[in-house]
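For reference, the structure is listed below as C-alpha cells.
Of the protein chains in this complex, all but one are displayed in their positions.
The chains carry the letters A, B and C, assigned in the order they are written, with residues numbered from 1 in each.
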Amino acid sequence: MGNDMEISDKLMGIDTAVKRFIKDGSQIALGGFTVVRNPMAVAYEIIRQRIKDLHVVCHSHGQALDVLIGAGCVKRLEIAYGGNGRYAPTCIRFKKAIQQGDIEFEDYSNYQMSLRFLAGALNIPFIPTKSGLGSDLLTHEGFSEDIRKQKKVARKKLSVMQNPFSEEEDNVVLLPALNPDIALIHVQYVGEDGTVRIKGLTFADIEQAKSADVVIVTCEEIVPRSFIRMDPDQNSLPPFFVDAIVKIPYGAHPTGCYGFYDYDPKHLNYYKNIAGDDGRFKEYLNEWVYGVRTHEEYLNKIGADMLMKIKANPVLGYAVGLDRK
Amino acid sequence: MGNDMEISDKLMGIDTAVKRFIKDGSQIALGGFTVVRNPMAVAYEIIRQRIKDLHVVCHSHGQALDVLIGAGCVKRLEIAYGGNGRYAPTCIRFKKAIQQGDIEFEDYSNYQMSLRFLAGALNIPFIPTKSGLGSDLLTHEGFSEDIRKQKKVARKKLSVMQNPFSEEEDNVVLLPALNPDIALIHVQYVGEDGTVRIKGLTFADIEQAKSADVVIVTCEEIVPRSFIRMDPDQNSLPPFFVDAIVKIPYGAHPTGCYGFYDYDPKHLNYYKNIAGDDGRFKEYLNEWVYGVRTHEEYLNKIGADMLMKIKANPVLGYAVGLDRK
Amino acid sequence: MATEYSDNEMMAISAGRFIKNGDIVFAGTGVSMLAATAAKRIYAPKAVIFFETGGIDPSLDEIPMAVSDLRVMSGTCLNSGLIEAFSIVGHRKLHTIAFLGAAQIDKYGNLNTTSIGYYHRPKTRFSGSGGACDVASFASGVITFMQHEKRRFVEKLDYLTSVGWYKGGDSRRRLGLVRGGALAVVTNLGVMRFDDITKEMYLDEYYPGVSIEKIIENTGFEIDVSRARQALPPTEDELMILRNEVDPQRLICKA
Partner (left out) sequence: MATEYSDNEMMAISAGRFIKNGDIVFAGTGVSMLAATAAKRIYAPKAVIFFETGGIDPSLDEIPMAVSDLRVMSGTCLNSGLIEAFSIVGHRKLHTIAFLGAAQIDKYGNLNTTSIGYYHRPKTRFSGSGGACDVASFASGVITFMQHEKRRFVEKLDYLTSVGWYKGGDSRRRLGLVRGGALAVVTNLGVMRFDDITKEMYLDEYYPGVSIEKIIENTGFEIDVSRARQALPPTEDELMILRNEVDPQRLICKA
C-alpha cells in the first residue's frame, strides 16, 4: 500500500519549508537539547529570511535558541534552561537579551515544559504535577496581563489546586498545555513513507511534534520504506504528523546527532568567544548564516577534516577520543 | 559495569514469584490486551495457590481475567472491556459473574484506564481528559461508599471540573491515578542485566509496570546483556522497575506473543464452548490448571503439533495461514 | 445477473464508501475491520488504518480477529501503545473516522455496549466501553455497525456508553466535546444518517431488496424516511477485492 512517492508532497528545500510555514510572530517549539540535535539548519534559514517576533517554547536549549535570539528573531520565550553544556553554562545571547530587557520571557522547569508539551500532544487543556511547589516558578510571572491575552499564550502561568481525590490537604500545580504553531525537529531517519525515526534519546521531541499544528522535520537520511517498516517498534512518529521533510545532512551542526556526528567543540568554543560581543556576533552571522548560499557551502566552511573528526563511531554513537576541550 | 549474575536475585520460578508477591486482596494490574500477551502462567499459578479477593485493574482484558474470575480469585474489578476478540465478544465468566452479582465492578474506558496508569507512573494524583463527557461512565458509580474507603480504591470514581485556563465554560474529567500492588506483564525478552524489551505493541504495559509497587515479568527468553544493550532505543523498562523475572516460554498461551507464537484458536474455541457451564469450567481448571504440575507438562498438553502450528513467522510476527476459525 | 453477497459484505462496502483519502480510520474487529480495509483498497488508498491498541497502518495481509491481533503489529509504520493511539483519534490536525459496533443505539446515535437492565446486576452484560467511549468523544466522525432490530434501536438506552449527538441539536458541543459526533449507522438493512440541525437519525439508504417499511418496523423509535433512496449494490469489482484481497480466508465476509 505504498510507493516511493508517498512523501513527494512533503519533501522540500529548507528555504521552502521555512517560507511556507513560519511567519512573523509564529510560536515555535525547538527540538533537541542544549548541544544535541538542535534544528540548526532551520534556525539559520529563519535568520536568513529575517523572520521576526517569534515566540519560542522549549525546555533546555542551546545553540539554535542562542543564534535566533542573537539575530533578533525572538520576541517572546518560555523556557526551562538556556545553556550549551560546558561550552556556555548560560547561553550568551540569551543571557544578554534577558539582562538588557530585550525579550519577554517566562521560566518553567524541564519537567514542567515537557509535561506541557505532553498535555498538548494528548489534547488535554492542562496537566498536574507536584514539581515546583514552594519555588519562585510558582510566584514569579514572566508575562504581563497584556501578553496573556494574546493567541497561544496561556491565560495564567499555572494554577495551584487541592487534589479532589484526597481528604487531606494536598496541593497540586496545574500546567497549561502547549500547542505551538510549528515544531522543528532534526532526526536521523525519515522513511520514504514519511515515518520518522529518532535514534538515541528523544528528549521531548515526540511530544513537541504531536503538540504542534505543523511539524517540520529535517533529517540526515531518507531511507527505504522496507527499512523503516522492518522494525516499527523503533519508530518515533507516523507520517501523518509531519508536514515538511527536508534532507539536510549535518543539519544539526555544530550540535551533535547520535550515530552520525558529535558536537563540534572547535565551533562551539569559537562561538563562545565571539558571541558576547555585538560586532563580532554580527560578523559571525554574516560569515556562517547570511553569507552562506547553499548547505554544501556550509559543509565546506566546516571543512572535511572537521567533519571526519566529529564523525560518530557508528556502534558507540559518538566520536571516540574527540578533543572536546 | 555488569556481569551475568546481575539478576540472580530476581530470577525465580513462577510459584515463588506468586507466593512472594501476591496476597489475598492484592490489587493487580494485568498486562497484555484481550488475546495477546496475557500473563497466563501467573494467572494459572494464582489459581493453583488459591489466592482470593483480588482487586483487578485493567483496560481491555480477555483470557487471564476470565480464568481468574471463573476460578473465584477476583473480588473487585476496574475495567474497560472484557472480551476475547472473535472467540468471545464478551468474556464468558466475566459476563456471568457480573450478571450474578458475584463481583464488585466499576466501568471506565480504555483511554481512561490507560491514563490512570500513566498518572500512577508519573506520580501525579490525577489526570484530566475530555473522554466520557455526557456518558454514563460519569454518572454510574460501580463501587459503594464502603468500598471507597478501602486501600487502593479511589475516593471518587472521577471528578468533573472547569478548566482553569479557559474563560469560557469548558468541562474536563479528572481521573484518579492507579498505583496497583503488583503489575503482571509477559514479554519477549529480558536481558541478563534485567532490562525488559517488549516487541510489537506495548498496550499500557509500560505505564502499568511503572505505576505498580511490584512488577512481575514473565518472559520468553533471557538474552545476553550485550544483545539488549546494543539497541537501547528498543527497550521498554530499565532493570530497577522489575522485582521478579520468570523465564517461561509460551507463558502467554493460549493468547499470542508477537514474534514468538500466535493465539491458539483451537484452545480459545474449546474454552468458549465449555466456559459457560460451571461443571465443565471446573473440569477445565482441573485439567489445565490444578492438574498441571510443571510448565513442561502444560506444553505437552498443548502438543508439539499445535506449538508448531501457532509458531510465529519471525519476520511477520504471526503464524501465517493459521486456521483461525 | 447480479452477484450474491452477504450482509457483512454489503455493510462493509456501504461503510467503506464514507472514507476519503487522508482520513485516519480507527477500526475495530469484525465487519468494521472489513470495512476499513476495503475502504483503503478500493476507495481511499491514502487513508490510514489504525487500531486503538497502537498499531498504525499495518500491511494487513491477513485480516485481524481482534484489535490486539499480532496482525495489527506487522508491517506498521509505528507500533505504539494505547495512550498514543487515543491521542491520535483526538488529534485536531487529523480527520479521524471511527468504526464502532453496539448493542443498543438511540435516535441521536448514542451507543450502549455495557449492559441491559440494572447496571449493578444486569440482565445482560456486554464487554463494556473498551475504546468506544473514547473515540466517540474524540473522532471527527463515528460510523456505527448495527443489526437492525427493534430491541437495538431504542428510545432510551439502558446505559449510555458512547456519546453520539447526546440530546440532539448543539448539546454535544455544550458538553465540551469540540468536534465529531455520529456520522452514519450502517445496518443489515440500510444506512442511517443524522439531520444537520436536530441531529436526529433519518433513513438515508435502504439496500436492494429491503423495504422502507421493514426498516420502520425494525426501528424502536420514529424515524424520518422522507429522504430515503435505494443503495447501490456492491459492484463486481468491490466484491472481488473484498473477497480476494481483504478477507481471502473468508473469516468475516461469509457471515
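As a convention for this text, a contact is a pair of C-beta atoms (placed from the backbone, for glycine too) under 8 Å apart; a residue touches a chain by one contact, two chains touch by 3 or more.
This structure is a prediction, so every number in the text was calculated from the model and none was measured.
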{"item": "In the full complex, displayed partners of the excluded chain", "value": "A, B"}
{"item": "Among A:R20, A:R50 or A:H140, the residue in touch with the chain that has been omitted", "value": "A:H140"}
{"item": "Among A:A154, A:I182, A:A204 or A:A275, the residue in touch with the chain that has been omitted", "value": "A:A204"}
{"item": "Listed residues A:K95, A:K157 or A:H267, member touching the removed chain", "value": "A:K95"}
{"item": "Selected from A:V35, A:V246 or A:V289 as touching the chain missing from the view", "value": "A:V35"}
{"item": "For subunit A, the residues touching the chain missing from this view", "value": "32-36, 59-60, 79-87, 89-91, 94-95, 98-99, 101, 107-112, 114-115, 118, 130-137, 140, 142, 169-172, 200-207, 256, 258, 262-263, 312, 316-318, 320-321, 324-325"}
{"item": "For subunit B, residues in touch with the removed chain", "value": "1, 121-123, 191, 193-195, 210, 213, 228-229, 232-233, 235-241"}
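The rule is simple: only the chains that are shown with their structure count from here on.
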{"item": "Graph distance between subunit B and subunit C, where chains that touch are linked", "value": "1"}
{"item": "Chain whose Cα mean lies nearest the overall Cα mean", "value": "B"}
{"item": "Centroid distance [mean C-alpha coordinates] between subunit C and subunit A, Å", "value": "40"}
{"item": "Distance from the mean Cα position of subunit B to that of subunit A, given in whole angstrom", "value": "38"}
{"item": "Touching two or more other chains - residues of subunit C", "value": "73, 75, 79, 83, 90, 138"}
{"item": "Touching two or more other chains - residues of subunit B", "value": "130, 170, 172, 200"}
